[in-house]
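I'd like to ask some things about the structure below.
Every protein chain of the complex appears in place save one, which is left out.
For chain A:
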Amino acid sequence: MDLFGPANKPEIRIQELTGERIRFILTNTDLSMANALRRIMISEVATIAIDMVQFDLNTSVLADEFIAHRLGLIPLDSTEADKIKYPRDCNCSGACKECSVELNLHVKCTEEDTTKDVTSKDLVSHDPRFTPITEGPKDAGILIAKLRKGQEIKVKCIAKKGVAKEHAKWSPCAAVAFEYDPFNKLRHTHYWIEEDEKKEWPQSKNAQDDFPPLDDEIFDFTAKPNRFYFEIETIGSMKPEDIVMNAFKKLLEKISSIQMGLHSNDVPINGREPTRDVF
C-alpha cells in the first residue's frame, strides 16, 4: 500500500562519510520532509554540554562568566547522550548522576616567565562516557585561558543534556549545508547579474550530481523539488551518521507524542458528543 503517491519512494545515496562529515543525496521526497530533517539536525538533536559552573577560585585575567561561557561551548562526547535524562524529566532537585555529569578543572601556573595554557584537556570528567573530545593524542585541546605565575583556576562544572533550540552549545552540527535544484530550473531564486549569468555565478559542487537543463528547455511550472543535497559537519561530539539517525528518531517521537495527545483527547469524532472519561 503506497499512501504517499509516486513522489514518496525516498532514496538516499551517501557520497562521503568520515569521522566528522557526511554528504548524501535524498531523492523522491517532499521539500517539507527534507527541511524537517535539516531543522531537526540543527536544533533538536540532544547532546551533552556544560551548563553550570561553580567557581572556587579564579585569579586569571578573565572574568568568571567569560570562562563559564567558554566552558559551555566545549564539545563533550555525546554518543551516549540518550542514556542520560533531561534535567526536567529527573526526580532530583538539582543535579544527579542520572541527569548530569560533573567535570572538574584545577590549573595553577607555578613557573616563572612562562604562560600556562588551560585547555579542554585539563577538564576531568567523573563519567568516562562524557569527556571533552580530542582528535588523537597529538591534539593540544581547546584553549580556555592563559595563566601567569601565581594565577589559578579551580572550577566545578555540571554538564547536562539539552537541545540547540535552547542554546547553540547543544548543537551537534557545526554546519548543515542544504541545497536543491543547483541549476535553478524551478526558478526558486533569481540571480542578480551584470551581463552573463553563467560567467558571474559559478556552479555549485552539487551541480555535477544533478541534471543540467537543455538549452531550449521550456520552464515547467508544475515541477517540484525532489532531489536534496545534504552535507553535515559535526563538532566532534557525535558521529555524523548518528546525527541523521537521531534526527529521524526525534521526528518519529514528535509524531508519536501528538498521536498520543490526539488519542487521549476528547475531541469529537464523526460529530459524536465528546466523551469526558479521560479526566
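Things to note:
Just so we're on the same page, contacts are C-beta pairs under 8 Å (C-beta built on N, C-alpha and C of every residue); 3 or more make two chains touch, one makes a residue touch a chain; residues count from 1.
Please note the rule applied: contacts and distances are computed from a predicted model.
Missing chain, UniProt name from the options "DNA-directed RNA polymerases I and III subunit RPAC2", "serine C-palmitoyltransferase", "Ubiquitin-related modifier 1" or "Distal membrane-arm assembly complex protein 2": "DNA-directed RNA polymerases I and III subunit RPAC2". Residue A:Ile40 is the one among A:Ile40, A:Ile67, A:Leu147 or A:Val176 that touches the chain not shown.
Among A:Ile14, A:Ile193 or A:Ala223, only A:Ile14 touches the chain that is left out of the view.
Of the residues in chain A, those that touch the hidden partner chain are 3-5, 8, 10-14, 17, 24, 26, 29-30, 32-33, 35-37, 39-40, 44, 241, 244-245, 248-249, 251-252, 254-259, 261-262, 264-271, 273-274, 276, 279.
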